[in-house]
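Note sheet for the following structure.
Yeah, one chain of the complex is gone here, protein chain that is, but the others are all in their spots.
A, B and C are the chain letters, set down in written order, and residue numbers restart from 1 in every chain.
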Amino acid sequence: MTNAAHPDLVTLQTPDPSRLLRFEIWSDHEAAQGRLAKVLGGPLPGVCKSADLGAARLIWVEQNTWLVRTSPADGDLTLATLTAALGQDGSATDMSGALRRLRISGPAWRTLLTIGAVFDAENPTFGPGSMAGTLIAHSPVRLDVISEDCVDAYTPPSYAPDLFGFWCEAAERLAMAR
Amino acid sequence: MLLIACPNCGPRAQAEFTFERPLASIVTPTETLPDLIHKLFTRDNPRGPSWELWRHTYGCAGWLKVHRDTHSHQISAVVPVDMETPS
Amino acid sequence: MSGPMRLADGGLIDRSRAVSFVFDGKSYQGYAGDSLASALLANGVVLFGRSFKYHRPRGVMAAGIEEPSALVQAGSGGRYEPNSRATDVFIYDGLQSQSQNRWPSLGFDLGGLNSLISPFIPAGFYYKTFFGGPKLWLLYEQLIRQMAGLGMPPTKADADIYEHRAAFCDVLVVGSGPAGLAAALSASAAGSRVILAEQDERLGGSLLTDPATIDGLSSDQWIAKARESLIASGGRILTRTTAAGYYDHDLVNLVERLTEPGQTPGADGLAQRLWRVRAGKVILATGAFERPRLFEGNDLPGVMLSGAVRTYLRRYGVRAGSRAVITTDNDDAYRTALALADAGSSIAAILDSRPADGVHSPLVQKAMAQLPVYFGAKLIAAKGSAKGLKGASALIDGKVTALDCDLIAVSGGFSPVVHLHMQAGGTLAWDELSGSFSPDQTRQNQTTVGAAAGVDGLSATLLNGWTKASSKAKAKAAPTCASDDDVALNIIADWEPAPQASLKKAFVDYQNDVTAADLDLAWREGYRSVEHLKRYTTLGMATDQGKTSNLVGLARLAKSEGRPVPSVGLTTFRPPYTPVTLGVLAAEATGAHLDPRRRPVLYQTHAAEQPIWQPVGYWHRPRAYPMGTENLHQAAHRESLTVRTKVGVTDVSTLGKFDVSGPDAAIFLELICATTVGKLAVGRGRYTIMLREDGMVMDDGTVWRTQENRFLLTSSTGGADRMAAHLSYVRKVIAPHLKVAVANVQEHWAAVAVAGPLAKDVVASVLPQMAVPRHMSLDVGDLAGVPTLTLAASYSGERAFEIYAPSDQIEPVWAAIAKAARDIGGCLYGLEALEILRIEKGHIVVGGEIDGRASPHDLGLSKMLRPAGGYIGHTALQRPAFAEPGRLQMVGFEAVDGAAIPEGSMVLTAPKTLPVGHVTAAGLNVIKGGSIALGFLRDGFSRTGEGLIAWSPTRNQTAKVKVTAPVFYDVAGVQYRD
Partner (left out) sequence: MQRYSALSLLRGGLNGQKSWQRAWRDPAPKSHYDVIVIGGGGHGLATAYYLAKVHGIRNVAVLERGWIGGGNTGRNTTIVRSNYRQPALHNLFEFSLKLWEGMSDDLNYNVMFSQRGAMFLGHSDSDMIRLAERGDAMRAAGIDAEFMTMDQLRKKLPLLDLSDKARYPIVGALNQPRGGTARHDAVAWGYARAADALGVDVIQNCEVLGMDMVGGRVTGVQTTRGPIGADRVGICVAGNSGQVAAMADLRLPIESHLLQAFVSEPVKPMIDMVIMSQSIHAYVSQSDKGEIVMGGDPDLYPTYSQRGRPDRIEGVAGQCIALFPALSRLRMLRSWAGTTDMSFDGSPIIGTTPVEGLYLNGGWCYGGFKATPASGWTYAHTLAKGEPHALNAPFSLDRFETGATIDETGAGPMPHHR
């Protein structure tokens, strides 16, 4: 579903459903991360970073904790793989229903994210592979920069209708002010 | 509104954070009653530098030890809660 | 030509674009670029408004935001704004404006009678009369309130939209006069990300009044070039944008006005925007305010600040008078005199309070050659009325001299605009000669430049702005001006009015009508601290916040005290610098968007059933699903009866839910829960309570062991966020060593509760391959292709199940369960039925019995507590008050007289006695009928059977009640088991 479409400015889209898995490591961090890197096909992204590993998107979310976004078809297998690789050093939890994702693309996505915000989305160092949690329009948001032209925003489903509505209105205003 | 340099996320607006308590007021369940009363119900409440516990609630959700002047609001150190506080 | 006072040419107005507007019902014409004040002055209007207390006639005094007198109300309906400064409103076609605080009209104002009784209403008079008790005061006050206030209040909701933006930069420059522009250019040249904010609609500041030649260009050209250069290097220029507040850690709030008061916004509908700018460094180039001087009638229409007279002349092409008297203590006013003379006005006198024997600058010498200049001279009184000035008297060479004039241009020196510097926590330095404070120490990363820093002369200003903005800036690269344009002020501050002037008509605070005599009186009465003086007289508390009056008042206080000005202190500078609409402060976060509205994932599904909604904190949940013409109570009763007799289905998705996993999960949970957890078998669950550190019950819920090392903890909806923070605190701060992961799965899992004697049948029909779990057991299953978790737990007291599914897949699960239940006579039920059922069973809830004041003992839960302790709250529970007699303990109440027990009512032993308890929640016995309630009663556990009264005087309701145990249904607890 496209919520607002101004390709030369900003477009908001609800992407296809995906699975979200959270995992946390509590002991022997180096070894556990090594095992995970092996099964995921690359090292885990560092603090406040994100990365594509194979078909999965890995997002650092808090200390020793990551979020994995996979396709619905891969979800169960990934969960099992994560659980096995974590062993006694951590655990994984299915969080698929806990967050809604909105894809914001177009040259004005950074401007859009400064509205009702306190975070410096216009900072060029906040580029592809960067993750930031913040508060926008009084709603908790996690941003994952996909490319220079595109960012994914995650928020709990209960906040999503209001927040996505807020962005739609703001996007329309940006378009009107052109 | 303060700018707090989260060790994970970098400098961020206070709106993303929550003040929890002075570090000295952290009470474990094994504390004796007199100790609990002393730590929880009496406070130094300094006018000046103080170690405090904050949380980057809407950022990385991390718990932080913040050394902050309660009058000037100058913040001289922010470290993760599991790190020793520099003396 | 728009008006008789307009010059034939010149100024920065666009004479090709006429603008029509209305003031007090009369249509006028001005030009694009005119302020309302300049357009009205051009049209010969001299009377703009009435003062607050004495309703004295007032004209326009200034040309900028410091204007105290010329206030108007503008616009209408949802765009109506009172108290706008005519000097700070740029006219647009269709502008509707009105004078205010007058009745019946501006010219004839009955409030002006106050002026006649002014001897009897000096400063603070209201503290000394109107005695006789609060009832009498209310009568007096009614009149006072009508007399007070300025504009009429708005009555409509705002028609427009406001927005907040976050912005970050290396250097924020506030003010775009020569110092600000030089600073912005310098910072930009050094590679900084620059934001330049200018409150005016055009860049230039003082250059708009005093054009100059800079770097060989006319100042207009130089400004245009600077603008282009800043934008080309990625800078952001915001005009009509005021720095309203300077907060901690270099956060500056900028208010951008996209519309003028009353004006319809552009296509995006935005009226104003608030920029929250976090700057690496802030350069304040905010200029200086010219000060008025003390003389009798210094508030009359036609008395204006000298710089303002020149601004109207040069920027707007408006001559404010044809015969002027100038009173000054500095050179700047000579520019005004010469400019007026150039424009064809005659100059009756330049009254310069400085001594004659000083060295005269070329500017002064030029004036002396052609105009009547008197040194050591003072103005005594202006004479005039609402219609304008009719001359003045002055002290010249020791003699009282009458002067003919229709304009008095006043310059009492200049005060640097230090407001933002002071908001930022800076300190000030005093200069006795010029009588001004300028910035001294700074606490934040901030520098003041130009006139705001007390820098005098254009070339010094340009150099100062350029070099202070960047450590890399080289002085020789700074912009330079032509030497003719480099005029110094040479102020010799003189605060002393002429001895012949009556101080009762010498105004310090124009808008609030505070005179020099008022200040003297307040001092004599002992209001001698500067704050007392301000608060007693209201000095500096008007809408201009004393921008022009503060220093004049301070100097007067210093004279009374016999001390130098800086030693009498200053009042605190606080945001906002100029008044800011509440609308832009709030932006979208008001009205329907005041707080986020959290919708359960099944919101749309419920909406299709047209339920009655109930707000619960941020959440919106169905309260009941009425059928036909049912009201809330009928629906809720039917729903609860259906649960008791058949089966009901309800959405409990919003409950707090936490996935706790790892080898130390049980240890962790035993810190949180006051009950035992570790002994739970896999596949089993139990009820639990969580305590605060002070021993009070914080929340309740259930804990389930889903695997050997994995638990699911549930808690209340309202307490979910608090519980999440608590779990995080305990995990990361109290028990960081544990091998445990805590994931907040509140919104991952949606949940459907099925309750009633037939609940088992519903579960069996939708999850046929799963054996129906027994009470407090769980199992997994597949429902409509969705993996589910079924918990057998009862809140209603009936056999009941909660079926969990990932919230993004809950729809088919809900649909299947609802259908299965309806197929066998069941129904949906909402929060109201849930409440009725839980009261009957005596289950406690957050916000009801869990009120933050009740200990587990008070709630009758002592037996649940883990005897070994070790949980949070255990230690504090040992405090003696928890065991003392007289505690409020949770009981049930049963109505014995057929009346309904009022919720929230007080419980008494007899009429007219003090309460011994209260009712927390009341409902009805679903099957048997009759009113029942839960509540607290002093020593209630030992009072079962006692007859009491539940009394609600606010609702005029009473019920006779009997104390019972807090359970009214299935006391033996057989219904919810197999």
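What we mean here is this: a residue touches a chain if its C-beta (ideal position, glycine included) is under 8 Å from a C-beta of that chain, and two chains touch if they have at least 3 such contacts.
Treat the numbers as computed from the prediction; the structure is a model and nothing was measured.
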Displayed chains contacted by the hidden chain, counting the whole assembly: B, C
Listed residues C:197, C:379, C:521 or C:890, member touching the removed chain: C:521
Among C:265, C:372, C:457 or C:915, the residue in touch with the chain that has been omitted: C:915
Absent-chain contact - pick from C:276, C:419 or C:874: C:276
Touching residue (missing chain; options C:107, C:149 or C:930): C:149
Residue in contact with the excluded chain [from C:431, C:851 or C:894]: C:851
Candidate in contact with the missing chain, chosen from C:587, C:602, C:712 or C:895: C:587
Positions on chain B where the hidden chain makes contact: 1-2, 14-15, 18-22, 37-38, 40-47, 50, 52, 70-73
Chain C, residues in touch with the chain not shown (by the definition above): 52, 79-83, 117, 119-122, 125-135, 137-138, 141, 144-146, 148-158, 164, 245, 247-248, 251, 253, 274, 276, 425, 517, 521, 524-527, 529, 531-532, 535-536, 538, 541, 543, 545, 572, 574-576, 579-583, 585-587, 589-595, 597, 614-615, 692-696, 698, 847, 851-853, 876, 879-882, 884, 902-906, 908, 914-915, 918-919, 921, 951-955
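Throughout what follows, only the chains that are shown with their structure count from here on.
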Comparison of B-C and A-B by number of C-beta pairs in contact, larger one: B-C
Euclidean distance of C-alpha centroids - chain A vs chain C, Å: 32
Chain A-chain B separation of Cα centroids, rounded to whole Å: 28
Sequence positions of chain C contacting 2 or more other chains: 166, 278
Chain A residues counted as touching two or more neighbouring chains: 118-119
Contact footprint of chain A on chain B as seen in their complex: 1, 8-10, 12-13, 15-16, 56, 58-62, 80
Residues of chain A touching chain C in the complex: 17, 22-24, 26-27, 65, 88, 90-91, 93-99, 114-123, 137-139, 156-159, 161-163, 166, 170, 173-174, 176-177
Touch list for chain C against partner chain A, complex: 161, 163-168, 266-270, 276, 278, 587-589, 593, 595-601, 603, 618-619, 654, 659, 661-663, 709-710, 738-741, 743-750, 806-810
